[in-house]
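My structure is below; once you've seen it, I'll send some questions.
The other protein chains are all here in position, but one chain of the complex has been omitted.
== chain A ==
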Amino acid sequence: MAKVVFEERSDQIFEKGEDRPFRISCDKQSLAGAVSQRACVFCGSRVVLYPIADALHLIHGPVGCAAYTWDIRGALSSGPMLHRHSFSTDLQERDVVFGGEKKLERALRELIARHRPKAAFVYSTCIVGIIGDDMAAVCRKIEAEAGIPVIPVMSEGFKGNKRAGYAAACRAMARLIGQGPTEGISPHSVNLLGDFNLAGETWIIKRYLEQMGVEVVAGVTGDGRVADLMRAHGAALNLVQCSGATMELARMMQRDYGTPFLRVSYLGVDDMAQALYDVADFFGDPLMAARAQELVSRELGALYPQLMELRQDLQGKRAAMYVGGAFKAFSLIKAFRLLGMRVVLAGSQTGTEEDYEELARVSDPGTIIVDDANPLELMNYLLEKDVDVFVGGVKERPIAYKLGIGFCDHNHERKLALEGFEGMLNFAREIHATVMSPVWRFTPRRMALAKEAAA
């Protein structure tokens, strides 16, 4: 077993060996004092519902929860941009003492009158759970008054971890689904779940599907609209990307409307192509399958020579990743292999046991698999495995940079589309740009290593 910093977390870390049976513990509360990279239930709900751009997202609580999530996701919209504001009831001490229901009521009235949203989501925060505001009752009252869905999202920060927030968001979205008309929806139609349209990625996927003759009914979690969600049950199939965020919604829709779902990934060449083939297979339309093949071969033809050129430099380099959901990691391992690189550390904030099993299956021996990590552990493994590039989000970036290691931002703040075939090229270019930068040779660690090697 590799170096463990926190004894109590030893069962949340696994080093893949030749013959060791896989075992990992996950989905539990973070260890106190460990500086977890993970957020809270509210965060989970907010991120999933974020892309619904014509809804009001009102955060009922003190100002922080709203302020820290103001416009932090690159969930782009082709129309309204209400989701990019930060609305809060900004609870004050007197509200905590006397209850915040009246303030919430007035805030909702005010904001609905000003912005005329198509629906409103009202998020509960830690404090609301403690003072016991009856948010559901306030929402029912305003819903009747305003004539739009006003949906409470039960996302008190302490009631579990981010995964519990995903579930709360799925339950909130399920309230909308089934409310709208389904006439005129093509039998060859899908909803996109679990893609957040970061840097316009949903638009790339939509374009591919449309080229195959598939109608996208709702970008449930990417460039989302309330009206689309309301008619999402009219789609023939749900495509679910991202391990944790929207599986529950897919299951609910299967149960309530019989909508089948496929798990897909749009990251990397293999998984992107597989997703398109799986869709064509599902519809059993030979013409669609032919279009998918044509699309893939056209895109790959343009992509491959460029990837191979970048691969010449990247061959043999080592990558580490610490991501929100574990599912993304499977695709990234394959994407790195295509670039001739090896993943030596793969971790996530919210993986399930099945996710980690799959991760262990697809990784090379020696790979560290870690659940709910922290800066000290990540630092140890980055150094121990002598990593060339680290894939993560904002909180992981300074860990890599302080150690003189390249970094690729693969979270919700990215400004570069990394999905689809063009996304793979962007990804490869970004990895190349950071790994091959001459700056590393000036960093204390590399200079020391170079000195050692010379001696």
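Just so it is clear, a residue touches a chain if its C-beta (ideal position, glycine included) is under 8 Å from a C-beta of that chain, and two chains touch if they have at least 3 such contacts; residues count from 1.
The rule is simple: contacts and distances are computed from a predicted model.
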item: Record-based protein name (UniProt) of the chain missing from this complex, from "Acyltransferase", "RNA polymerase subunit sigma-70", "Nitrogenase" or "Putative spermidine/putrescine transport system permease protein"; value: "Nitrogenase"
item: Contact residue for the chain not shown (choose from A:G61, A:G200 or A:G219); value: A:G61
item: From A:L111, A:M321 or A:V389, residue that would touch the chain that is not displayed; value: A:L111
item: Contacts of chain A with the absent chain, listed as residue ranges; value: 5-6, 29-43, 58, 61-70, 72, 85-93, 95-96, 103, 106-108, 110-111, 125-127, 129-131, 157-161, 375-376, 379, 383, 393-395, 397-399, 401-404, 443-445, 448
